[in-house]
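Omission of a single protein chain aside, the complex is shown with its protein chains in their original locations.
And now, chain A:
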C-alpha cells in the first residue's frame, strides 16, 4: 500500500514510518502541518493515510479538518485519524458522509502493531476502524426509546463490533459464534434499521450511522 503519514512530532512520525515499512508497506510522503497534509493527500491520493488530529500551525484540529476537506474533494479517500483523545463529536463528523474508508483510533493503538496494521488495511479496503472507547460512548449515548431499542442485546453487540470495523468472521470469533450465525444477525439488524441491499462495506458503515443518527 502507498501511505501518507501526517504527524507533527518527529519521533512519532519516524517511529510510525519504520513500523509501517517493517510490515512491507510504502510511505510515499510525510507531513507535519495541516496544509502540508492536504497537499500530500491531493498530490499522492494514497491508498490510506495516517493523520494526527492536532497539528501546526494553529495547534487545533488541523489534521482532522485536512482529512475532512480531502474527503469532500475525493469521496471515499481512506483516512485513519490518530489522536491522544477520542471524541464522539469527531467520530460523527468523520462518519457523516457514509462512504466508509474511515478510521479513528487512539494513538496507543500502535502498541499492538499487528492489530494496528490490520486496521490500516481494513480502512484502505473501504471499511472502518473505530476505537472501542468511541463505540462504547456512542452506544451508551443512545436512548432506549429509539427505534434501535428494538434490536436484541445480541444484535446490539454485533452492531458495536461492526462499528469498530470488524468483519463477520472476526465478530464471530469475539462472540464465540459461527460466521453464519453472525451473518444472520447482521441481515436482521440491517432489516430493522431499514438498510437496503447494497455493496457490503457501505451497508455496514450505514448501519452504524443509522444507529448514531436515529432521533
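In this section, a contact is a pair of C-beta atoms (placed from the backbone, for glycine too) under 8 Å apart; a residue touches a chain by one contact, two chains touch by 3 or more; residues count from 1.
Here is the rule we go by: contacts and distances are computed from a predicted model.
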Worksheet entry | Omitted chain (choose from "histidine kinase", "Cytochrome bd-I ubiquinol oxidase subunit 2 apoprotein", "ATP synthase subunit b" or "ABC transporter permease") - UniProt protein name | "histidine kinase"
Item to complete: Have a look at A:1, A:20, A:38 or A:53 and name the one touching the chain we're not showing.
Response: A:53
Fill in: Option from A:18, A:85, A:150 or A:173 whose C-beta touches the chain left out
A:85
Item to complete: Pick out the residues on chain A that sit against the missing chain.
Response: 53-54, 59-61, 64, 84-85, 87-90, 92, 106-108, 111-112, 137, 140-141, 143
